[in-house]
Structures are given as structure tokens and as C-alpha cells.
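The complex appears here minus one protein chain, its other protein chains still in place.
Chain naming follows the written order as A, B and C, and within any one chain the residues start at number 1.
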Amino acid sequence: MAGNSFGQLFRITTFGESHGVAIGVIIDGCPAQLDIDMDFIQSELDKRKPGQSKITTQRKESDTVQILSGVFEGKSTGTPIALLIPNEDQRSKDYGHNVDVYRPSHADYVYDAKYGIRDHRGGGRSSARETAARVAAGAIAKLLLKQQGIEIFAHVTSVGTIEAPNLEGNDLSALLQIREDNIVRCADPATAHEMIEFIDSVRKDGDTVGGKISCVIKGCPAGLGEPVFDKLHADLGKAMLSINAVHGFEYGSGFAGSELRGSQHNDIPQPKAADSKVFKTTTNYAGGILGGISNGMDITFKVAFKPVATIMHNQQTINAAGEASEIKGKGRHDPCVVPRAVVIVEAMAALVLADQFLRNKASII
Amino acid sequence: MAGNSFGQLFRITTFGESHGVAIGVIIDGCPAQLDIDMDFIQSELDKRKPGQSKITTQRKESDTVQILSGVFEGKSTGTPIALLIPNEDQRSKDYGHNVDVYRPSHADYVYDAKYGIRDHRGGGRSSARETAARVAAGAIAKLLLKQQGIEIFAHVTSVGTIEAPNLEGNDLSALLQIREDNIVRCADPATAHEMIEFIDSVRKDGDTVGGKISCVIKGCPAGLGEPVFDKLHADLGKAMLSINAVHGFEYGSGFAGSELRGSQHNDIPQPKAADSKVFKTTTNYAGGILGGISNGMDITFKVAFKPVATIMHNQQTINAAGEASEIKGKGRHDPCVVPRAVVIVEAMAALVLADQFLRNKASII
Amino acid sequence: MAGNSFGQLFRITTFGESHGVAIGVIIDGCPAQLDIDMDFIQSELDKRKPGQSKITTQRKESDTVQILSGVFEGKSTGTPIALLIPNEDQRSKDYGHNVDVYRPSHADYVYDAKYGIRDHRGGGRSSARETAARVAAGAIAKLLLKQQGIEIFAHVTSVGTIEAPNLEGNDLSALLQIREDNIVRCADPATAHEMIEFIDSVRKDGDTVGGKISCVIKGCPAGLGEPVFDKLHADLGKAMLSINAVHGFEYGSGFAGSELRGSQHNDIPQPKAADSKVFKTTTNYAGGILGGISNGMDITFKVAFKPVATIMHNQQTINAAGEASEIKGKGRHDPCVVPRAVVIVEAMAALVLADQFLRNKASII
Partner (left out) sequence: MAGNSFGQLFRITTFGESHGVAIGVIIDGCPAQLDIDMDFIQSELDKRKPGQSKITTQRKESDTVQILSGVFEGKSTGTPIALLIPNEDQRSKDYGHNVDVYRPSHADYVYDAKYGIRDHRGGGRSSARETAARVAAGAIAKLLLKQQGIEIFAHVTSVGTIEAPNLEGNDLSALLQIREDNIVRCADPATAHEMIEFIDSVRKDGDTVGGKISCVIKGCPAGLGEPVFDKLHADLGKAMLSINAVHGFEYGSGFAGSELRGSQHNDIPQPKAADSKVFKTTTNYAGGILGGISNGMDITFKVAFKPVATIMHNQQTINAAGEASEIKGKGRHDPCVVPRAVVIVEAMAALVLADQFLRNKASII
């Protein structure tokens, strides 16, 4: 049983390989009458597209999105929305030298083991190119959430061992402005500068480096999340872990929270003003989620990305026959994925939230 | 849309509240002709049951499991397996004092916000008592995996800031023996001793503390996992994050891997012996999973648990009207969940593996 | 991948075999705050239970239902509702003579072929006893629908070649009264009498006979049904065909409609009164469903049941080795299933409607 769909009520199915004709996505379950802002969808894709700066891959893709169905006179119709993104700069021949060789820490070997077939034109389906389809679908989820007053903001908070300071509490639109003003997408200008210098030096070494992205969701009402398995943070975790190169997920207090005592970690609810319906706690170790259900506070989580496996060094490896082989450092790649992954993290978060928002409608009649 | 089922082909649905008549689980999709060892299932439940030592809750539950269907003459029949665990020591009256008050960092408020109803008899459905049903179902998944030569081993690797040394490479059955010889379920005797002392002191303070559990899966063949969303580690992550109190998940190199360079992090494949079909890499930063598919190496991951929210201190909070209220420290609880959670982690991992094992059968005809 | 669940948002999973300890069902997705009327659930089960009259099987089962979870102080809580019905009169030994023989037109052979295992105690999972669980769950779906003004009424409209007259347009509560006043559950007294005499004579012959059940759903709003696959009538059809012994389903004009011309078959919409929101057509060949979506008119369908396979005659058959064998006419059975199946048809219809009602909530925000 294959696994190319995500979500239950706001459900996407993606298709396409890195070196095929096109990639794309069907969204089944987008409610009718939503304004579909094509410029916004394209602007989201532009944040993920390759070739945007010196610290991203130089593959050239305009990532121009086309709508094939589900939208009439600018509004969703309740029928499946199909989005298509043609591939333009496949250059499969770049990969001719790898036909028979498993690249270290790539998915070449496991696809062969699982499917008995080897699409040697780059990563095929395992390539992060597939995430463009997620970003397009996530943009529509964001439009749905915006209508409900829900905002999602992610940015790069570490590259290698360079960590950004905690920016919690700052105004989202200001942070967004700063983030988009630098090519590494960190909302702290000084750290951003340091990160860019570092990535550039890593690139010059022909090497790559990992990093982390933090995300905050504001305006989410209490009640989203479906215990006991489809808890809001469990779905967010799965969404993030399904992104290429992600090796870790934590929300609220995260791993550090495991070192605390209950008397330190408990978030104390604050009395409400007479006319307020909002639940507030003095601290937010819970990351806005209790028992798997949003409580109305900011939802916070962090995602760890390993370094990209494609490096410009020659590496030892094996071929399909199991024999020792050497692979040359060649091809186009990102020295660090996190700058382009910011919008992917946001897109996947938006897909989870849109899905859980619709699911929650059936909790009470 | 509710979320009380987990898995696609090996699919469980759990039911029951902490203070109801019983909890239980239906397994739909267990293949026919599997030997169902009831003693093994019960022994797994015994590892999770309350009251097993001074560092666990004193609630008394024998957690005796009954099979209602799906097994005939000791073998699974291919029909749904229903398992029932009666509740024995509910003592709902212990919770009479909390009827109108939201306990800090508990799910009381969010259940009320979501469902408009408050089951004030303890945690209701949000209680970790539900995980007994998972352990029972997970035991059957383990029987299936054992038949395939797949073994799962978890143990406590940190409590508060006390960390166990790396035991990778040690023999699993030896580690299991050590783990079961101490009440905290850490496979390193010296660390175990230190952890037990610490938890006992925390308990005497009327407080609680968090911790971490590490898990390794041995004998998993290459090919399990369904890209691009149902990647093996994404399903494992969701499974772990769905366990009560879990705030973080990482696999392979995890969060630390985000600090490395590609040239450090890439796992180099080793040439195979002439007659070997096994894929091996010199290091295992990948945690046995590439592109979301198992590669045949050990699968490794780590899970972070926050401290239990119920403490014996009085705490400020609010009532359903939003007014300030105080909650007394009272009731039965665990000072630290990780000793009892070890078998829950294993059970959820087993459920993911069994499901992905069955799913993989359709990859090639 | 097993198939013991039905529905997406109002989702049931049944378990249990005819000669096991108990049968039961979990409902996952029943909205919170619904009044759960246990007397009503039991009264529905009483309409299906065996031994109610001379024309039903003499197996004695009180079919007393217990609630294990999901209900607190008489209301649904939004958590899974588990219902248990113990088996009381299994008498497996009645089936000792059949251990090695495949009964004609029973599922003995195919279960053996599929699962490699033979539960020879009667029908095992293939027994219609499982439908008691559906009736219990369907009763809760009916409570949900009643709150929305949706009513479901089925009755027996044929036994063998005896056909009831068309009662369309009659008052539902009057029809229900007549139906429950006779043991065959036909809403026309004269036909009912004839049917009962006929079934009784068939029973005395040691034989069985088939029949048909018609169903009407009143008060269903326009908008239920999810094209293009989960059309309302497609889900109703699947629901009915999943009931034991059903061999045919038609809605609206049905098979006879295939003989008509468009100019005869088109239902002409009637102008609405100024303040009316109700859609009405002069005729209802559509059976209340257009393009798979309810239009607000009465939903009508018919279900055909084959004769019960267990007869009191000796029959030729084969054993597991493929050798000729004779099977004796023995055991307890219904001479005609339709009287007891009326409430099963209603239950499955209620489950479809409740599910589609919840699903439709996500069509527009």
C-alpha cells in the first residue's frame, strides 16, 4: 500500500519525479467558495524554487504552477483541485555516470531493494523536487487558514552550530519582513549574516551542512486535534518527518522538557477577563497543545535537518553488484537545505491545520 | 473525524476511559495462522501495569486481558481480534474535588473546549490508561515480527539530566536481562541505580520528572516504508508522538545530525561478500532508514517525555467559568513515566513495523 | 487489508464470531453531546434477535447490549463508543458433524481458501449474527439522524413471488405500526398474512425462501453524498450488499428505469412558494438522489435477499479433500431472513446517512 497521500479531509496526493515531465498534486476536500489567489500560490513556490541565491542549488526551474481543475471564476468549487508544475531543467544526462552505483546516504539502494527497479535519473521520486507540489497545496491550505485568522511562521534558527536567539513574542509581520530580506531566511539579521557566510564557505569546500527550522502558529482556536492517535502534534510531527532530510521533531518544551520537573513544566492557567473566551497560561511549555488538542495558545515546534548527501567530494560506495566503487563529486545541489525548506515546513503545517480544522467540525453537531 | 485508529493494514482501534468499565482494542488485519501466545501478551501488559514498584503509581490494576474474537484453537483466523481489559480500581470519587477545575497541563480544558463535555473522573480518554490497549495489540504485532526475525528493544536512557552511556553494539538479550532486573528499565546497571534514587527523591518531594527512551530495531529487512508521506520514520514519529507526554522524536543522527557536514554524516556502503545480500554502511547516521525506507541496518530512534502533570503540590489554576481557583495535590500518579513507557514505545514501534511489513507486500507482484 | 470497518467520519468496526464469547462494535466519530437512549438501542436489537416468532430461527439469544465506553451521564462524549453483546446459546457441538465438510452455498470453502483455517463452529465470522453489532451501532446513528429530522423506514415488500402493493405516500408512523403488528414486518396487513402462511409452509418443507425489502428515508436535506465515488446511492448500495444474503440493490426507478425513455424518466422540478427552500419534483424516479447527492425528496431503494442456504434436506457436497460427501439437514436457521433483516437494512442506511451528514459539514466553511 503506497503512501503518496496526506491528510484525511483536506487530502493531498502528489505525483512526479525529479527528471520526469512534471510534478503535481491533487487536493481533494478543499471546501467550496474559497478565493484561490494564484499570485499567492506562485509567490510561495518562488520561496522554494531552486536557483534563488548563491547558497541554493543552481538547477533552473521557474516552477510555474498551472491549475487544471477545481477552480471556477477564482473560487474553489468543492471538486478536486489539480495543480501541475512542469519540469524544465531535468538534465538527466548529468546522472549517466551513476547508473549502476548507489550514492552514499541517498535512497538509491532502498528504492532498488523495495521496487526492484532503479530510476537512475537523479533522485526520481525520492528527490526533494516533490516538495514543490506540497508547497503549492500548502499555499491553498494557508488561504483557508487565513480566512480563519490562523497564521503560520517558520524561519531558520540554526545552521550547523550557529543558533539564532529566541525571538518569541516579536511581531510576526516584522519577523517575516526580516526573514525575506535575507537569503538564509533567519529572522535575526546578525545571525542570518553569520549563517550565510558559513554556508558559503561550506559550499566552497564542496561540502554541505544541516540546520534547524522553528515554527510558530498563531490564532489557532482551541479544539483542533483528534486523540488518541491523530493528536495535533503527532500529525505535525509526521508531516515534518515526511520532509526530505528531516531527522527530528519536537514541540513546546521538546527534548529539553524531559530534563524538567513537573513543578517547573506545568503551565498555569490565568484567570479570564469577564468577557474573554481565550485560554491563557503563564508559560507555554505545552507548545499550545494539551492531550493532542490545541488550547488556543501559540503552537510552537522545531525541525532538524541533516546535511544534504550530495557533496562535491569523491566518495567510496558500492554498485548494484555489491562491489566497491567510487562516486565522483558532481551534479547540482544545495549546500544547506534549510533556507528553501522554510516554506515547506510552513506548507506541511498548513496542510495539517487545514485538515484538523475540517475534522473538528464533526466533534459536536 | 475522530482519530482512535492506527495503522492501515495492521490496524488497531482502541476504546475506553480511565474510569469506565473497561478498555480494549480491536486489531483488524492480523494475518491468519499466527500463533497467539496469551502468556506473552499478558507478560507485556505486566511491564506496563501500575503498582509494580515504588517508583510507579499505586493504582492497583491486574490488567488481565481477555480475547473476545479472532482466535481459534490458539491461532489467529484473519478476522478481527478483540481484546478486553476490565478496569478494577477506578476510584472516581478521588476526583470529586476536581469537577469544575481545569488541572494545569492536563487535557481537561481542551476536551471541554472540543466536545463541550467534561468527564471529570480523572483523565477520561486522555489518561495514559488507554496505552494498555496499545501494549496488548503491540504484543500481537511483536509475535508477527518475531516470526520474521525482527526484534525491538527499548530502554530508559535518561531521567532528568541523568544520561545512560551508549550501549550500541551490545547483545540485545543481555541488555534485556539487565533492563528487566531493575525497576527503572535502564540497561546500564549503574545508571539505573542513580535514576531510581533520583526518581524516589522526586517522588518524596511530591514532584515528577521527565526522561528519554531509546529504541533499536534489529533484523528489519530492506524495503519497509512508503514514500513520500508514510515514510518509515514518519510513521514511527507519529506513533511515538501519539503516546501521552511525548514532546520529541528523533531517529539516527537526530537533532545532533543537524550540526554536522555532509562529509561527516554520509554513511559509506561497504562492499558485500560474494554470497551476501546484506547492505552495510560503515556508520549509521541514517538510523537504518534512507528516503523513508529501511535499508537493513539497525533502526534507531529516541523519544522525549515531559514530566507528569499531576504533582502533590497545590497549584493555581482556573475553573470552567474562568475564575482563579486552587487545586490540591491529591490522587495517584507516576513520579516519572519512562519506566512504564518502555513497553509502550516498543508496542507502538511493533505496530508500525507490522503495518509497514504488510504494506510492503504490494510493492512488487 | 481487512474490511471490518464501515464509514469514514461516523465509522464502525465490528468484531466477533457466531460461536465465540461475544460480538460487538466500536463507533469512532459519534459527535459529542448526543443523548444515548439505551432502551431504544435494545428495542432495535429486539427486532433482529432470533427466536421472536415461529418464522425465525429458534436459537435463543437475548442480545442484551452493554456500553463499555464513550458515554457519560447519558450523553456521548466524542470518544469511541464500544458496545458488547455476549453470545449465550452457541451450541457449537451442533456443528460437530460438519467439521470437514463444505456446506453448499455457505462461506465454509472460501474462508478456508482465503485464510487457510476453518472455524467449523457454524458460520464463524460469516454468520449473520455479526449484524447484531450493526443494528446496535445503527441505533445510535438513528438517534443522531432523528435529531436532524431524518427518518428511515423499511419493510418487507416481497417473499418469494408474493409482492406487497405500493404504499408510497402513506404516513410513516401508521406504516410502522402495521409493520410491527405482524411477524413478517410487511406494512400491508393482507400481504403480511399471505407471506406468513407461505413462510410457514416453506419451513414445514424444511426449505427456505428469499424476499425483498424496500426502504424510504424522509427528511433528508439536500447536499448529502460525495461525488464522484462516494455518491450517496453508491454508499447505500455497498452498505446493503454487505448484508448477508443480499444479491441486489436498486434505488429510485431501479432496474425498471432502464426500460424507460428520458422524456418519461425526467423528474420535473416544481416552482417553489415564495418562502420555501424545498426542492420538489412532480415524479421521483431519481429516488431522491441526483448526481450522487440528495436533493431533499424521499430517498427510496430496494434490496433483494437470496434464500437462506441452510435447509433441512440432505445435500450432496464435498469435503476439504475434494471428495464427494453428504450433508444432513440439521441445525437452527431462519426459513426466510427478511423479517429480521428489516432493522438491519434500516441500521445500515442510518450508518450511511450519519456518515454522509458529517462528511457534508466540510463542503463549505
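The criterion applied here is as follows: a residue touches a chain if its C-beta (ideal position, glycine included) is under 8 Å from a C-beta of that chain, and two chains touch if they have at least 3 such contacts.
Note that the structure is a prediction, hence the values are computed from the model and not measured.
K.L.:
Taking the entire complex into account, which one of A:T14, A:T131, A:S214 or A:S325 touches the absent chain?
P.N.:
A:T14
K.L.:
In the complete complex, the non-displayed chain touches which residues of chain C?
P.N.:
1-6, 8-9, 14, 102, 104-107, 109-111, 113-116, 125-126, 130, 158, 160-161, 202, 207-212, 222-223, 225-231, 233-235, 237-238, 241-242, 244, 247-255, 257-272, 276, 279, 281, 285-287, 290-296, 304-311, 313, 315-318, 322-324, 359-360, 362-364
K.L.:
By the contact criterion defined above, which parts of chain A meet the unshown chain? Give residue numbers in ascending order.
P.N.:
Its contact residues with the unshown chain are 1-2, 4-5, 8-9, 11, 13-17, 20-24, 26, 28-29, 32-33, 66-70, 72, 75, 77-82, 84, 111, 114-117, 119, 124-125, 358.
K.L.:
I need the residue numbers on chain B that touch the omitted chain, in ascending order.
P.N.:
1, 9, 29, 31-34, 78-79, 144, 147-148, 227, 358, 361-365
By our rule, only the chains that are shown with their structure count from here on.
K.L.:
Which chains, taken as a pair, are joined by the highest number of C-beta contacts?
P.N.:
A-B
K.L.:
Suppose each chain is reduced to the average of its Cα coordinates; what separation in Å results between chain A and chain B?
P.N.:
26
K.L.:
Could you put a whole-Å number on the gap between the CA centroids of chain B and chain C?
P.N.:
The answer is 39 Å.
K.L.:
For chain A and chain C, let me know how many angstrom lie between their CA-based centres, rounded off.
P.N.:
Centre separation, chain A to chain C: 46 Å.
K.L.:
Mind pulling the chain C residues that touch 2 or more other chains?
P.N.:
1, 9, 29, 32-33, 78-79, 358
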